[in-house]
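Every protein chain of the complex appears in place save one, which is left out.
Chain IDs A, B and C follow the sequence of writing; residue 1 opens each chain.
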């Protein structure tokens, strides 16, 4: 967990501290005057349903963030995560509709997203494409292709509705106040926690993970040690596709439909995933926590809208999470990114 | 996107839908059923376009108006956002017949169709107000009985959607003064995820029936209803049919017969009776709006509630109940 | 180690600069090949989609399988349609479709320049969209406010310039925020600008639903601007919502930006800071100030784009602004961040945008096709190495016949 705190400790600690302070202040105020505005606000913040919503909203972001971590740690900056989420959200519904099985749809989505990531990898690693622009292209292609497909197949930018993943409820535990939400959630939420664990272990404990980090920090060192840098980077980028695919599918199956006009239902989650892992300092656990911060604010925001706590118009309330990210970033400042991130590596170059 | 039909068609119609596109299971799809019905009954031909942004409206309207091959006898503009563009184009293309839904464009070649959504919303509001105070269960949902609040989820905060909210709230208050309405505007007609979160938080804070006027955003509301084991009320079409996977939580739908507006305008064109400059208001009286009970749950709604709704309907038509169009006017 | 803590986006910058390093000639060749290749891939996509789709009037029926779309017709509509069928005879440059193309091009030139300027300063300004929205709203409000004060002739002369200025101020101010955040808090501007885009949409929506809304309209919009407060349409049919003045203004900005980059000390500072910040620092360039200045300027240009959108196309501000800002990124990249290149790239995307409405109207093919093409073009532009390879292959193959190589690669 300390990994989360190095890099820009001052900033991160500051943010964490401020968050904690605000929380405590709210709590105290709530005890003093449970019926006051703050009191009720606190009630909202610590309600199980807020936690549940936070988890739901976190799922696609966390998956994409973990994928992004692998790609970038290996030296390939993948800002196409948004596109990977979009393509997998659509193919998930299409697949489920075609096969009649959610989990097959899930598989289809993962395959599609991994394939798109593969294209990205070939373009970047084989043809030394500019990673940022290629990533942008991945986003734009998906942004066009998914609604295009939906139009062709369903006659509109929105697909038909399929089933949703529903929720898995752990008896007893789910009745615990607040934390009960952790045990009464969609399978996607459990998958998310699994992914965080697997991601962390792979990155920090396995040979592959070590090679990934070396490929991003000093590819030449890895190369001269006799490991094929391109292979490692291919694997890492494909992984980013796989994880993002799970994220996109989970997103689509949370409401059982893909909606494709404007920025589509993904609506910037892929970019927020980048914020998440930068703020999380490339640590899957860190990414999970920073996502929770963002998603939590979003959940609170959605709840505030329905209460009569304050006079603010909904449009302005909806800005809270975005403004929060900006403020957080202003405190955290820059993150140390892998030395060779973004740079093409050609074996045998002096 | 093109429709088809031959050149022997009785008339040719161009459809410009609202942004949000087909497949929203409500507004646009409802308009489409109207034109499809017209194609079958009146053997007309039509083409349709789905704009991606408001600045496309003008262009697409113009394209139909300019086109000489084929020549369009009528251009249907679905949605109030098209009003401004149409006001301009109507005068520019004075020999082209247009119709617009949900807004009034004052031009001799435009037929305007507006709906009294507040009237229909009043009836479903009344139903919601009654059922939330009695303990009632059907299909996958049930009401707490002691609960005293219901919810409304709007798409984009605008005068039109506020008419739904106003009517609904008025209906609820009419049923019982001490039932509150939680409202939320998620800021889009195609944001099911946001709709879902908004509805869930309403259910969590005691609401057991949520009414939406939010196009495809409503899908999320139904989803939330199913997860919470509560009820929802659909809009624009009988959504217990169009979104049948949710028919076990959809008590009723405030159907808005956009299809009728489209159909009758086309019919008028075919019979050379098209009234440019006319404003047709479709309320309960004209069956332009109506409260349609869900195909699965409709049967379970207590008869006395149904009766009360139909009396209210008559009173509204008779003008004995006046339904506000602005939430702030709800007493 | 100075570069140990390079900011995420510094790397982004270097990668982008790298693109600018290919020689101008090669850049053009690559752009052209990218376009051709994406059209080719697009054709395949349309063909496949045509087989998958079901429709009432297939263009082709072979036994059980039907082909719903005719790829060649689609691209004929997309490109020729956008120009108003120059080959059809009786073509006039004033035809409405061509006007639409120019109209879209005009706005895209501004957004393209906005992004290009930032790129040149090593800043990845994804926020042009938000800056355009804010600039657009401010110009609308300013014109509405000033219209009653400036009566008659005075209004006709002053309102439009006033609106443009307001747009610049609004966009500039909104661009200065991420600028300051980057310069003084080291906040990654890629992220801050993306977030600010969301904020801009929400805040402007609030403003036009609430305080500044049009009471006589259902839509979330300001009241319509007076005629004098809009770009006058000359030569072209007024109903096309296109004004040559706006296009002219765009060209003025292109020239101005080229001059700024090439012939002014500030431009030199800016390019140096963009291409090699450490050297800029050494050369006496105040990095922080340059960052703020360039993002402000970039935002201002985007804001002017918004003003043009409001005062030429819509005649009011309304929520749901098209994604001109994001298209600006693709325009700038296609142009290699070169002001002059922006004109051509913007023209291409103008054609695509206007063509897409023709496609939507004339065929069954979903207009999102254009979105796909946009993505493909950028993808191919991003991989010059691929074309160099092809170029070298061709060159090698044609050595004997002495034909020239395609795809350049001359200077590597």
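The definition used in the following text is that a contact is a pair of C-beta atoms (placed from the backbone, for glycine too) under 8 Å apart; a residue touches a chain by one contact, two chains touch by 3 or more.
By definition in this document, contacts and distances are computed from a predicted model.
As stated in its UniProt record, the chain not included in the shown complex is "ABC transporter ATP-binding protein", which appears among "ABC transporter ATP-binding protein", "phosphoenolpyruvate--glycerone phosphotransferase", "NADH/F420H2 dehydrogenase, subunit C" or "Dihydroxyacetone kinase subunit DhaL".
By the touch rule given at the top, the unshown chain touches A, C in the complete complex. When you scan C:194, C:275 or C:307 for touch with the missing chain, the hit is C:275.
The chain omitted from view is touched by exactly one of A:222, A:255 or A:275, namely A:222.
Set against the missing chain, the residues A:214, A:304 or A:341 yield one that touches it, A:214. In the complete complex, the hidden chain is touched by one of C:47, C:73, C:91 or C:266, namely C:266.
In the full complex, chain A touches the hidden chain at residues 205-208, 210-211, 213-214, 217-218, 220-227, 339, 347-348, 350.
Residue positions on chain C in contact with the hidden chain: 1-2, 4-5, 17, 21, 263-269, 272, 275-276, 278-286, in rising order.
Here is the rule we use: only the chains that are shown with their structure count from here on.
If touching chains are joined by edges, the resulting network of the protein chains shown connects every chain directly with every other.
As a whole-number value, the distance joining the C-alpha centres of chain A and chain C reads 28 Å. Among all residues of chain A, those that touch two or more other chains are 151, 157, 313, 315, 318. Listed for chain B are residues 1, 19, 50, 52, 157, 187, each touching two or more other chains. Against chain C, in their complex, chain A makes its touches with residues 77, 79, 123, 127-134, 136-145, 147-149, 151-153, 157, 260, 268, 271, 274-275, 278, 313, 315-316, 318-319, 322-323, 325-326, 329-337, 339, 341-343. Interface residues of chain B facing chain C in the complex, by the touch rule stated above, are 1-4, 19, 47, 49-50, 52-56, 58-60, 62-64, 66-67, 80-81, 83-84, 88-89, 92, 102-103, 156-160, 187.
Contact residues of chain A toward chain B in the complex are 47, 49, 52-53, 56-57, 150-151, 154-161, 163-164, 166-167, 251, 254-257, 259, 261-262, 265, 267, 299, 302-303, 305-307, 313-315, 318.
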